[in-house]
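Please find one structure pasted underneath; my questions will follow.
The block that comes next holds chain A.
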Amino acid sequence: MPKITIDRERCKGCQLCVIYCPKGLIKPESRLNKKGIQPVMFLEGAAAKRRGAASGSNCTGCKFCALICPDGAVEVYR
Partner candidate 1 sequence: MDKIFTKPKSLRDIPTHYCPGCGHGVAHRLVCEVVDELDIREKVIGVTPIGCAVIAYDYWEFDCCEAAHGRALAVATGIKRMRPHNLVFTYQGDGDLAAIGTAETIHAANRGENLTVIFINNAVYGMTGGQMAPTTLLEQKTATTPLGRCAKLEGYPLKISELLSCLPGVYSIERVSTDSPAKVLSAKKAIKQAFINQMEGKGFSLVEILSACPTYLGLKPIDSVKWMAETMTKEFPLGKIK
Partner candidate 2 sequence: MSEKILITGNEAIAEAAIQAGARFYAGYPITPQNEIPAYMAKRMPEVGGVFIQSESELAAISMVMGAAACGFRALTSSSSPGISLKQEGISYIAGAELPAVIVNIMRAGPGLGNIWPAQSDYFQATKGGGHGDYHNIVLAPASVQEAFDLTQFAFELADKYRNPVMVLGDGLLGQMMEPILVPRSSFLVPREESKQSTKHEAQSTKTWALTGCKDRKPNLVASFRMREGDLEKLNQHLQEKYQEIEGKEQGFEALDIADANTIIVAYGTMARIAKGAIKTLRAKNIKVGLIRPITLWPFPKDIFDRVKGQGLRVKFLAVEMSYGQMVEDVRLAVGSEYMVEFLGRSGGGIPSEEEIAYSVERIADRKTKRYPLNAKR
């Protein structure tokens, strides 16, 4: 199943990936990173469901998040 990884120390919390993820699988984390910024996280499986992603929503590896990320914090696997 495709997935992404987010470098939480590199993330500056602009959340552009959050609005462009067609599946709603990226959400702000509750913990801050070392820079004191609220990074975003990728939701998988149960976590995705818990955070309100529609059931059956899985990452398709569309790369939208990586394309829009200004900080090169996202890597995509398929």
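The candidate set was assembled so that all candidates are chains of the complex that A comes from, given by their letters.
Quick note on the criterion: contacts are C-beta pairs under 8 Å (C-beta built on N, C-alpha and C of every residue); 3 or more make two chains touch, one makes a residue touch a chain; residues count from 1.
What you are looking at is a predicted structure, and each value in this text was computed from that prediction instead of being measured.
A.B. asks: Given that all of 1 or 2 sit in the same complex as chain A, name the one that actually touches it.
C.D. replies: 1
A.B. asks: Give every residue of chain A touching candidate 1 within the complex, in rising order.
C.D. replies: Touching candidate 1 from chain A are residues 2-3, 9-10, 12-16, 18-20, 37, 61-72, 74-78.
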